[in-house]
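A protein chain is absent from this complex, but the other protein chains hold their places.
== subunit A ==
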Amino acid sequence: MRLFATLVVLGFRRWSTYRLATAAGAFTNTVFGLIKASIMVGAIGAAGGELAGYDARTGATYAWLVQALVATVNVFNWSELALRVRDGDIAIDLARPVDPQLAYLAGFVGRAIHQLIPRGGPPLLAGALVTGLALPSTPLPYLLGAVSVVLGVCVSFGVWWLVNLSAFWLVELRGVLTLNVVAMAILSGLAIPVHWFPDWLATLAALTPYPSILQTPVDIVTARVEGTAALGELAVQVAWLAGVLLLGRLVFARGARKLVVQGG
């Protein structure tokens, strides 16, 4: 536990050294929040003031919250492991008395904690000023929401971990990484809420871990799902998390074995 905590703190510190990048990211998140909130409000207005349970105010809130969390759950890029596999530094990780998946998860969580306030605050502040935010007034949704965000971060890590592991077999990874970004951006609810998807796409999304990364935390924080339904959503997240982490362990073991047996 001390190990995990130390690595989380280090992950946090690593990111806290890049202040300018964080500020630039927060600015971008806010600008895109403004654009997306406008589109949401416009689309909901065109649909007659309500669309799949979102009115203008809750729709705008959805857009702002997604923008506030996008950096924390890390939709856009994580290729640290892949780079280490490619240049052979993974040997250093293997020669340490620590589980690599656990160590990298800790770093990922540390990064997420760092991004939460500086990348999440500005879009929410802008949202409160520009469109107003429709947020619950009881503490429970926030409490469950916090748990859901943590799970979302970990599921995101599990997915990125798997994608990165393809470095054991492929030399050029840009294709795989881009495919994951696109899939994550659409199926996680980043572009539009999963609840707006046509049935076939909603079904497809439900068969992937992506909604657990962003859509579920936002649904729970905004109390779109409450009580036992919220607990059910958390259970789905836990199941996906267990699935991706377990699969990640198996694939990593195969990859490491290939490296160790064939010699990279």
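We take it that contacts are C-beta pairs under 8 Å (C-beta built on N, C-alpha and C of every residue); 3 or more make two chains touch, one makes a residue touch a chain; residues count from 1.
We adopt the following convention: contacts and distances are computed from a predicted model.
The unshown chain of the complex is recorded in UniProt as "Methionine ABC transporter ATP-binding protein", chosen from "Methionine ABC transporter ATP-binding protein", "Peptidoglycan D,D-transpeptidase MrdA", "Molybdopterin dehydrogenase" or "Putative murein hydrolase (TIGR00659 family)". Of the listed residues A:88, A:132, A:175 or A:227, the one in contact with the hidden chain in the full complex is A:88.
Within the complete assembly, A:98 is the residue of A:23, A:47 or A:98 that touches the hidden chain. Here the missing chain is touched by one residue of A:24, A:143, A:182 or A:260, and it is A:260. Considering the complete assembly, subunit A touches the hidden chain via residues 2-3, 6-7, 10, 13-14, 17, 88-89, 91-92, 94-98, 103, 259-263.
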